[in-house]
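Let me begin by presenting the structure, written as structure tokens, before commenting on it.
The chains shown are only part of the set, and none of them has been moved.
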Amino acid sequence: MTIQERKWNQNGTHRVPYWVYTDQDIYAREMKQVFARSWNYVGLEAEIPNAGDFKRSHAGATSVIVVRGRDGEINVLKNQCAHRGLEVCRQDYGSARVFQCPYHQWTYRLDGDLSGVPFIKGVGGHGGMPDDFDRKDHGLQKLKVVSRHGAIFATEAEDIEALEDYLGPKMLKLFDRVFTGKPLRIVGVSRQRIPANWKLMFENIKDPYHASLLHVFLVTFGLFRADNPSRTEMDKTGRHSALISQRSANPLAPNAATQEMASFKEKLELRDKRLLDIVKEFPDPATVVMQTIWPNLIVQQQANTLATRQIVPAGPDAFDLNWTFFGYADDDEAMCARRLRHANLMGPAGFVSLDDSEVMDLAQRGIHVDPERAAVVEMGGRGTEDHDHIVTETAIRAFYGYYREVMGL
Amino acid sequence: MISAMLEIQALYSRYADLIDEGPIAEWPSLFTDDAILKVVTRENVEHGWALALMSCESRAAIEDRVYAIENLSMTIPRRYRHLVSGITAVPNGAQGWNVTANFAVFETIEGQPTAAFAAGRYKDVIVREKGALRFREKISIADAASIKNSLVFPL
């Protein structure tokens, strides 16, 4: 079926047709209309602290180099030699004075400008580049870059609004809650290749409904539960969202709500209690904030584990999830140890997030079982407004509202 | 030395068997009370980043992890299969051994073919405690930075 024949029959987004997760043409359109026109998260400044430090990253599915120039500014460059197209950068992290393509040693400055072309004038009067060849026309392609409090975003869109406006006041405030401007400290990175459509990752985080049911860990220890004081908030476009919740005072008490949670296990107790030795570190009472930022970022604060998760689409049926766990430069030794311990909750083997990678796998498989059907997204109604609770799929509906708009579906 | 070597090899066999064949509930008994268990990727090791995929600072924490695997996590049924090669033990002066080995782990998810899941390096410390050899440190370093979806069991 061609993309022209694809029709999103319903008004609203309380139904999501399964072909948005499987169709190759939809995927191709997403690359152009979702990722190329948005601010893409590409990394943290703390990953590349010194001039010349670089990381290989992705803006959407596009391989880019994120590098700190000699002036300390961050450059984001497409990882494609201007000569005959090689990936110039072959390492995930490194430090360099220039980027040199191995094939013919064209050399690029850290800002992407082409500085050297061997034999540009020929050898012994022979060969060389044409007289009108101008190195200025042949740099690495540069993306527009902004860093806010240490988090780096880049875009191919020339005319995009400022990041602050892009986030909007509500989301900016939550973003700044974690990215306060204090220097960050990298705890480490985890990477997963998840066999599911990239949008299922966003749905997962925009879906507080599941958290109370799927995650025994969260539920039993009251880290996140349907009866906890909670809010589900969006920016005005609906593309970004945040789930904000507060740990139960008495996590172990069963009540009416827990009766509906098959996953609730009353008697669970840890043998090594340090895993949940949580220290309050933010001024507000929220104990967990999961923020999703269109089109490729999750900012997570759960217990004392802080992380960004970058989504890199890899075809309709897979994406890479790159986690960067971080703390603050002024963390004391106990907090360093605590963040490491709490990291057991997250990542490919996380006590909590392991459940999520498994359900995403099952979702993608199940969607293929009958791709003519549609998801039913009606928990908490059919609207897209903020909710002061988490028994809702409103943030998913809001996400697809904006998605339909930019995708022209 | 020869019998110690065979005993060390037997510990590695049992380590793998209890993960691959079970019962995994017995697996923590291969560790000392104060054992450290870490499953990490080489990427983090090379950058000096402390992050682990699994990190336990005591046998109690290892027991918690095993309990979670068996009782708390929602996972698609699967099985790991460990192959270990090149076990090398160097006495460490503290009545134990620093032991290294290469490993490969194959994964078989129910309904799917067997596939290579991970390969990497063990960097361990083994001691004799209460008559048996046990791991005081078990560091499994996966060569790849990325995990194929989920890491359900230890490497």
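Read from first to last, the chains carry the letters A and B; within each, the first residue is number 1.
Everything that follows uses one rule, which is that a contact is a pair of C-beta atoms (placed from the backbone, for glycine too) under 8 Å apart; a residue touches a chain by one contact, two chains touch by 3 or more.
This is a predicted model, so every value here is computed, not measured.
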Work out the full complex's chain counts from this file and present them as a formula in the displayed labels.
-> A x3, B x3
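Heads up, the rule we're going with is that only the chains that are shown with their structure count from here on.
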Per the C-alpha centroid definition, the whole-Å distance linking chain A and chain B comes out as 30
Please name which positions on chain B make contact with chain A in the complex.
-> 39, 41, 43-44, 47, 49-58, 60-61, 63-65, 68, 71-76, 145-152
Counting only contacts in the complex, chain A reaches chain B at residues 92-93, 186-195, 214, 216-217, 265, 268, 270-272, 274-275, 320, 325, 336, 340-341, 343-344, 347-349, 351, 354-355, 357-359, 361-362
